[in-house]
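A single protein chain has been omitted from the complex, and every remaining protein chain is retained in its original position.
Chain IDs A and B follow the sequence of writing; residue 1 opens each chain.
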Amino acid sequence: MFEALLPWATLFLLANLAAGLWRIWKGPSDADRLLTALLFGTTSVAMLLLLSAWQQAMGMRTVALILVLLATIVSIAFFGMPAHHDD
Amino acid sequence: MSAGLLVDAALGLILVGLALQVISGHQLFRSIVFYVAFGLVMAMIWARLGALDLALADAALGAGLVGALMMVAFRRLVEFEPVQTADAGARDSTLVPVVALLSAALVAALGFSALPVADIEGRAGELALARLDELGLGNPVAAVVLVFRGFDTLIEMLVLLTAYLGARVVAEPRTRLAEPVQAYELPLVRSLLAVIVPIVMLVAFNLLWIGADHPGGAFQAGSMLAAAGVLLLLTGRLLPVERSTWLTRLALMLGVAALLLLVLAPMLAGHVAMAYAGRGALLAAEAAMMMSITLTLTLLFAGAPAVRVLR
Partner (left out) sequence: MTEWLAIALLAGGCFFIFAGTVGMLRLPDVYCRLHAMTKADNLGLLLICLALAMHEGRLRGALLLGLIWLLALTASTVSSHLIARHARARRIATGRFGR
């Protein structure tokens, strides 16, 4: 029963991810876009964990671990970004 | 229709949509964020395809390192010209439809030529899998990268070294890329580094160690360590310096040297070139490659011939 639900849960999270893309597109500020990318990251990690249980591939958890470990790099590189035209 | 098929279709569609946004978007920053998302989806697709070695590398490079690289590059762009960046690259050439059609034709031709390949006997992949047991390696990717196609890997390491040397030649001494991002003054970042960097090193060394039998290896470990190096550069813990040291140069060449040794050493013992030298030799070569990859990527990011630790 639980296993049968895993693909559907993955699909549901993927739908969430796709809906979040609208916010990256719309903005309005850089901070909004980056924030959504980070949300994207958390959802991807959840999806990878579900995928690993669904496909019985525990190696995917290492991929998820790497994603959470390196999730902050982009926001640290972003911090203090000077003002620019399309913001 | 099964959920698995729906997941695959949705992942594919999202990836193509993201790729379109990345290359055709009229705002550079938006395209960069889409590219970060693209890296995440790509890693997920590799994982879904069962290509964990690629998923690991893509998680470290695509989602972490390259995003930061583009963010810092964009920052420099804004510093140089704060106004014009919005529409850079948005001009459409009249050649666009022609190039698009020709590319589509090429893709279609390649696709059709690949269709009958499924029936061919004795493909390289099957041969490699069949002889995996003789090597005593559990990970077919490691066997291909280091044994069956070891020569390609040697050339890849040479390409990396050449790319670094090329960047050194082109870079002017004054155009320093990574001015530390003042984030190091923030209290949280200090604690973050204390948590993240040791775990990144642990995971990277583990990936190197298990690489012969499980997904992992020098490239994955090297890109993870390079991501840690970038984190330390961004927060000012590592500082770019102008003068290279002999130790840095040695570490840069170590990967190529180790692979050359792997090629030539069996000849001294009377075997053919690149004869399989055992697990220990592979691990040593991978460790050397990991060091070179880490240092090359970190120095490319720093835009400097060497880095030093902040004291």
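In this section, a contact is a pair of C-beta atoms (placed from the backbone, for glycine too) under 8 Å apart; a residue touches a chain by one contact, two chains touch by 3 or more.
None of the values given here were measured: they were computed from a predicted structure.
Taking the complete complex into account, B:V189 is the one of B:A47, B:L61, B:L132 or B:V189 that touches the chain left out. For subunit B, the residues touching the absent chain in the complete assembly are 183, 186, 188-189, 192, 195-196, 199.
Think of the hidden chain as still there; on subunit A it touches residues 1-2, 5, 9, 12-13, 16-17, 19-20, 22-23, 29, 31-32, 34-36, 38-39, 41-43, 45-46, 49-50, 53, 58, 61, 64-65, 68-69, 71-72, 75-76, 78-81, 83, 87.
FYI, only the chains that are shown with their structure count from here on.
Residues 2-4, 6-7, 10-11, 14, 17-18, 21, 27-30, 33-34, 36-37, 40-41, 43-44, 47-48, 50, 52, 55-56, 59-60, 63-65, 67-68, 71-72, 74-75, 78-79, 82-86, 181-183, 189, 192, 196, 199-200, 203, 207, 214-216, 224, 227, 230-231, 234-235 of subunit B touch subunit A in their complex. Subunit A meets subunit B in the complex at residues 7-8, 10-11, 14-15, 17-18, 21, 24-25, 27, 30, 33-34, 36-37, 40-41, 44, 47-48, 51-52, 55, 57, 59-60, 62-63, 65-67, 69-74, 76-87.
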